[in-house]
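All protein chains but one are shown in place.
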Amino acid sequence: MANTKTDEKLQKIAKDLLESGEVNLIIGYTKGSNPQRMRPVFITKPEEAEKLSFSHNAVQDLAVFLKKQEVKKFGKIGITVKGCDEKAVNALIQEYQLSRDNIKIIGMQCNGVIKQNLADKGETKVSETTVYDKCLICQEHTPVLYDFLVETEEPELSLSGNVKPYAEIEKLDALSTEEKNAYWAKEFDKCIKCYACRQACPLCFCSRCIVEKNMPQWIDTNSEEPGNAQWNLIRAYHLSGRCIGCGECERACPVNIPLMLINEKMARDVYNLFGYKSGLDINAKPVFGVFSESDFNDFIK
Amino acid sequence: MSRIGVFVCWCGSNIASTVDVEKVREEAAKIPGVVSAVDYKYMCSDPGQNSLRNVIKEKNLTGVVLAACSPHMHENTFRKAAVKEGLNPYFVEIANIREQVSWVHEDKERATAKAVDLMKMMVEKVKRDKPIEDVRVPLNKKALVIGGGISGIQAALDIANGGVEVILVEKEPSIGGRMIQLDETFPTLDCSSCIMTPKMVEVNQHPNIKLYTYSEIEDVSGYIGNFKVKIKKKARSVVEKDCTGCGECWNACPMHKNVKSEFNINLSERTAIYVPFPQAVPLVPVLDRSVCLHFKKGGKCQKCFDACGPKCIDFSMQDEIIEETVGAIVAATGYDLMETSMYGEYGYGKYKDVVSGLQFERLLSASGPTEGVIKRPSDGKTPQTIVFVQCVGSRDPEKGVPYCSKVCCMYTAKHAKLFAHKVHGSQSYVFYIDIRATSKGYEEFVRGTMEQDGAVYLRGRVSKIYEDNGKLIVKGADTLSGNQVEIAADMVVLATGVIPKKGSDKLAQMLGISYDKYGFLTESHPKLRPAESSTAGIFLAGMAQGPRDIPESVVSGSAAASKILGLFSKSEYEVEGTISSVNEATCVACFYCQRVCAYNAISRKEIKDRNGNVVKVVANVNPGLCTGCGACVNACFSKSIDVKGFMDDQIYAEIKSLAV
Partner (left out) sequence: MEDMKVEKNEQKDGTAAANTGSQSDPRLIAFVCNWCTYNGADLAGTSRMKYSDNVRVIKLPCTGRIDPLFIVEAFKKGAKGVLVSGCHPGDCHYTSGNYHSRRKYATFRDLLGYLGVDLNRVEFSWISASEGNKWVAVINEFTDKIKSLPDKTTDIFTKK
């Protein structure tokens, strides 16, 4: 398949970076055997740079690889990131998991990625009905931080306003306690405790997750209620104010639990409570590392 | 296997009348791991404690639960008793069945059930207690005082007189701070230099004080007992030990027109090589390289060098970094006056004869630019009418700061008084919001200014000051009479608010102590620990903490000193062993723990392999600083840190023991 201008530019940047020795590894996307799916590729030699590619099928958040020891050992790394994924890089820097000096950010302008299930069915057009909800609320079509920027050739995503992203959140909010409970009990009931959500998340970088802790075993490991609910609750709590909304957890979940309805809701709540959005500024202090004397107090007697 | 002893106290009838103590004892005996359960009338009495000790010994107990009164009453009593039998003091847990059961409930059956629950809970907790050793930190018995104003000087002298070595670091060429700029001081009107100079000299000559002036703190690391401090001694260009302070150099310096004197707040000039004021300590000049012709014109001028008898001018002198190890630190960095640029309507900076309170002090001072004769900066004439404006910037949340600067009411009264004394037949007007004169002799002092010295006090704000025909026209409101007033004055003195010394926030960050939103250093506890900072071993004094006058600055300097002398009176600093510790195997170095720790107790630790390569970074708890608050545990997602005495598995077991 022919290279697009985007690909050429991307490949050139990557090649230069590897040739000059500024990075030892580049994490990027490459075209898969299925043209509608892109898969991650790890490049260490300049001549392999031509494998790199980018399109509206570059769905995965590659920042997840930055938490892996096998990747970390390369030291200086370059990474291809969309605006949403780039926020994960920022959050990792904020949380000391990554040093700005060790990462070259190749920012990809992006006007939305096509939902995998639609792409699999042959959808090739970016539109408000074909992209993920996160793309509809995206404020970072151009990444907030980058060392190199690759412009997009994709037309701008036009929003009619008829498609409401994460519309379920408002509906859920309006439900009674029992109804909410019924909804989530049913969802969490499905959870098989595979932890794919955690594996897929760039910010679940703990070397030993809380569920793996025994003595005490705060979270039941059996995959039935209430252990499931508890896991989902704590996972969501740990990501509150940190989640950058890449949606990888939900995409990874084999039983389709709508995890983004929780993540996005908490992102909104944290913003409303503390005016903080995750991953926008590498110099900002994470929201749960600081406090304000005038923080919301109304719920306390 | 745990061997727990449970002791149920009757507290006479205080507990026994509402709680069936025998029942609690019987229930205790049934718990696996409990090898002895007794009840007794008064566990805290001598016989009670003896029976506790006997059982510990006879049954070889590994843990003790007392179902008794609040731990805040007798936890220590029982711990001490247990220690006498060789038990770790932290193996003693208290179930509070008096304050939180028998005294607050009436139904005996239900109260008993609750008492049983609390007892069981503590049995589960004590089973999981780990021995805790109190931490002993060795003390380097040397103190560092930062800031050589009156508060720092007082602290240094008190510590030194207590027989402890002190390092005093002052960033200006001389010690003395703001106080040495003042003329006479309220409320007794003693001359500031007369009472300050002897103290400055004493500092310089004290065998226990090492003085670094023209020096700054470059870096601080370590913790109580063992702070490593880097001091940058800036190049003075004059060899201190050889200089006699004769003054030949500054008299020879050709640069005597262009450089404004910082000490006289721009009211006079100084030379490039200079002492800030004649009584400077040390009396050794500083060569200001930013204006010196030798440095500006490529080495041409060396008049000072030629004039100096002992040849102590050294143009090639370099900044020097001095490293010191100290056990305790006092931060006494003092204050600045606010900029008044946001009060454009007052014309400060625009009209020469609108001056700040500190400038007026210099105009009053016999050693000042006018030799104590009050002269207007514009034309050198002696003013007949002066308007004083209080609260410029203070108590003004909109433009300035919301707090009260505390000293302005008093120094304005002083200024008006001294003006009346010096210029006979003169008149002063004071605009004020309220008068705050609350210390000993203060109210009388202000009254005196009004009544004997004839100052007219007008309650209200000044709206505008402008120049007209050589006069300053001051327009303002007198809210008491309801009239608008307009005064034609020869001079205006603005009582500008005080703010923390520039750069004190940076210093605070270096020291790891907290400061408020204005930059004033904050106390560990505003009422009960006013001399301590949030970090163990670092103490506070003077205006650096907030507005205060000289007597208060002196008291706080002495308080910091006495804290340090008290600390150093022991051979080691002892901290409770209930501190946190990190599981290095699982820590991912996200440092959320560090972010929430109010005591700076967490630092980075690099784990290295045999070849010295860093293989991992983890959090590390400094036992000298950790207070065992447990905030870090809450912050850690993976629970890779835990706090002794309140370990996660203990809390878990406590909750579990309450399952219904």
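Letters A and B mark the chains in the order given here, with residues in each chain numbered from 1 onward.
Operating definition for what follows: a contact is a pair of C-beta atoms (placed from the backbone, for glycine too) under 8 Å apart; a residue touches a chain by one contact, two chains touch by 3 or more.
Note that this is a predicted model, so its numbers are computed, not measured.
**Student:** Using the touch definition from the top, which of A:S33, A:N117 or A:T177 touches the missing chain?
**Tutor:** A:T177
**Student:** Which listed residue, B:E26, B:E248 or B:E324, touches the chain dropped from view?
**Tutor:** B:E26
**Student:** Contacts of subunit B with the missing chain: which residues?
**Tutor:** 23, 26-27, 30-31, 70-72, 96, 98-101, 103-107, 109-114, 116-118, 120-121, 514, 524, 534, 578, 596, 598-599, 627-631, 633-635, 643, 645-646, 651-652, 654-660
**Student:** Which residue numbers on subunit A touch the omitted chain?
**Tutor:** The missing chain touches subunit A at positions 172-173, 177-185, 188, 218, 220, 225-226, 229-230, 232-234, 236-237, 240-241, 262, 265-266, 269-270, 273-274, 287-288, 291-293, 295-297, 299-301.
The criterion applied here is as follows: only the chains that are shown with their structure count from here on.
**Student:** Counting only Cα atoms for the centres, state how far subunit A is from subunit B in Å.
**Tutor:** Computed from C-alpha means, the inter-chain centre distance equals 45 Å.
**Student:** Spell out the residues on subunit A that touch subunit B in their complex, using ranges where they run on.
**Tutor:** Residue positions touching the partner: 95-97, 205-210, 213, 215-216, 218, 238, 285-286, 288-290.
**Student:** Could you pull out which subunit B residues touch subunit A in their complex?
**Tutor:** The touching residues are 585-592, 595-596, 635, 637-640, 648-649, 651-653.
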